[in-house]
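The complex is shown incomplete by one protein chain, all other protein chains being positioned as in the whole.
Naming follows writing order (A and B), and every chain is counted from residue 1.
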Amino acid sequence: MRRTLSALLLFCCLSPLISSAGPATDVKTLLDRVDRLYRSDRSRAAMEMAIVTPEWSRTLVMDFWTEGLDKTFIRVRSPARDAGSATLRKGNEMWNYFPKINKVMKVPPSMMMGSWMGSDFTNDDLVKESTLIDDYTGEFFSPEKTDPALYYIRLKPKKETVSLWGAIELEIRRDDLLPVNERYYDEKGRLQRTMEFSDMAELGGRRMPRVMRMVPVAKKGHVTTIRYLDAEFDLELPADTFTLRNLQRVKMR
Amino acid sequence: MNFYLKMAWRNSMRNKRRTFLASLAVGLGLAALIFTDGLTIGMLDGIIDTATGTFMGQAQIHRRGFRDAMDPDLFVEDGPALLGRLAADPLVKAAAPRTVSFAMVASPSNSGSVMLYGLDPAAESGVSRLARLVKEGDFLAGDGYAIVIGAALADTLEVGLGDKVVLTAASAGGGDLAQGMFRVGGIMRSGSRAMDSNLAFVRIGKARELFNLGENFHELVFAFHDVRNAEDASLPFWREYGGADNQAEGWPELVPELAAARGMSAFGILITAVILSGIVALGVTNTLFMSLYERMFEFGVLRAVGTRPLRMALIIVGEAAVLAVISAAAGVFIGWLSSYLTAVHGLDYSGIDYAGVTILEPLRPKFRALQFWLYPSALLVFTLLVSLYPAVYAARMSPVEAMRKSL
Partner (left out) sequence: MKLIFRMALRNVFRNRRRSLLTGLMMAGGYALFALTLGMSEGTYGSIIDMFTRSRTGHAQVRAAGYLDKPSLYRTIDDPERAGRVLDGLDAVEAWAPRVYAASLAFAGSKTVGAQVMGLDPARERLATRIATQLSSGVFIPETPSAGVVISARLASALAIGIGDEFSLIGQGADGSIANDNFRVAGVLSASESAFDGPWCLMHIDKAREFMALGGRAHELVLVFTDYREAREDAARVSAALADPGLDVQPWQVTEKEFYQAMLLDKKGGDITNLIIMAIVAVGVLNTVLMAVLERTREYGVLKAMGTRPAAVFGLIMTEVFLLALMSSAAGALAGAGLNHWLSVSGIPIPEPISYGGVKFTHMLSAVTAETFTRPLATVIAAALLVGVFPAIKAARVTPVKALGSR
């Protein structure tokens, strides 16, 4: 959930230090790699988010910028009704801007569990940051049908970690250490959420899954799919990118 | 005086059937009034007790403006000191502090918004009966991160005892996000769907920690030794503890609908009493006249013999008095009996909402002193008044006509 979306958003910010992975031997090293995979300096990407619900379907196109683990700026490009809307996240706080009313609204805590722009991701997902290595303990496991090309890791939240999940199962490709699948289980072992990563491609000089598909198991007929259109890393970002002022600029940068 | 009473008694006993039936009719009227009064008061008291005793308490103190938007920064001004003063006040039986916040409770399957209360279970036992509503698990025993939620919410979230949930709310001093993980320690079944879906409770210590409240709290709930103090808005008490920043309010201000319902019912009893008096008046007049006409000849003789008009009147009044006394006795007995019998089982309306309060326990008629001295005395006086008309008639009767008119 939270970790996943921060993974999603920060995914494009690959550290240049990561080389193509060789066979890692223990879980800790793997997790550390994956964590560092998601660690970023600065990035910009354009992506498309397709939301499907039983009542409606919508596709949003947006640009987003990140810096470090705690700054995010998103601007919606289409559809026309939502074009110009923006979201800024700094640390634990979040603001939304709506061009039609020309107002900046600080997202109140009660809205944090609400969905972001109607998708299956919550505002909270955007805000929280955590690292696998710090917040979870992991171990290898073997499911019934093992694919030799994949690592299987099961993560359990540490005692102090604020998390609803009982366990998270990761499937990671052995050759390039890119995740393929994530499954979220509650404490009773019931599957609550799945994330599928696919369409590995080169973006901004890095290899990453272009498409992420999130299916909340409890909500029938809901799917959110994210597709990267392009990405850039380690670029220079204008100093005022992550400011409230920037929210209100309708022109695209 | 004695003479007339004796005579009145003997006259009444001469026609036992008529006296019996008349006193039955009048007595039933009194009984009806006693029973209705008891039932209405009992019902309202029961509802008020449920409203105030289950959760709301008899009175509360908040910071002015807090209840509008539940701003976490608007905690009770000088809370801990106020709590101490209240606890020491001779009028107050018990007081308990609470934090109150809008929060989201999330489980892996779902999330729901709630009013989250941080409570001190020990202090709560003096002002509310929440512990009794917890049907599974316990009411925040121990020191841990336990949360008590209603059964309906537990269903929505698909959680049970021991399951993890995440609480999200605004903390004080900036509105930052506060999140905490809790385990379901108790499940509440209150009978009220609203309570079971919208409330959650944690220990006040944990809430203060999470929401950055220090020693403060948002709501002070307390109970008086005598609940009537809660209803008396004119007591200096409210201003003493209210002051400029805080607002102290009794339950009539917190739930005005309930106070309104009580006012209506009181008025309703009055109207019923008036109508019943009308019927009683009819019955009494009727009986007295019947007895008069039956003994027209006799009365004529009495007049002829020289009885003065006043004395004639007194005879009638005397009979009325006897009738009143017998009726009062019968009425009081029947009234008491019917109230007692109904009180044994009570009337069960559990689950029904009345004036914004869900009825949780059976309603019972309530005895109060005035039912047994005010109403019977009123009956006595009323009967005597009503008897004036036939009494005057008897006084003014001419002996000759009387003897001639005899049937």
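Note that in this section a contact is a pair of C-beta atoms (placed from the backbone, for glycine too) under 8 Å apart; a residue touches a chain by one contact, two chains touch by 3 or more.
Computed from a prediction, not measured in an experiment: that's the story for all the values here.
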item	value
Identified contact with the non-displayed chain, of B:212, B:272 or B:307	B:272
Residues from subunit A at the interface with the omitted partner, ascending	51, 53, 55-58, 79, 81-82, 85, 96, 98, 100-101, 103, 105-106, 108, 110-111, 117-118
Contact set of subunit B toward the excluded chain (per top definition)	17-18, 21-22, 24-25, 28-29, 31-32, 35-36, 39-40, 43, 65, 68-69, 102, 256-257, 260-261, 263-265, 267-268, 271-272, 275-276, 278-280, 282-283, 286-287, 289-290, 293-294, 347, 349, 352-355, 407
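Note that only the chains that are shown with their structure count from here on.
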item	value
Subunit A-subunit B separation of Cα centroids, rounded to whole Å	58
Footprint of subunit B on subunit A - complex, ascending	92-93, 106, 108-110, 112-113, 124, 127, 162-166, 184-188, 190, 192, 218
Residues of subunit B touching subunit A in the complex	102-104, 106-111, 113, 163-166, 168-171, 175-181
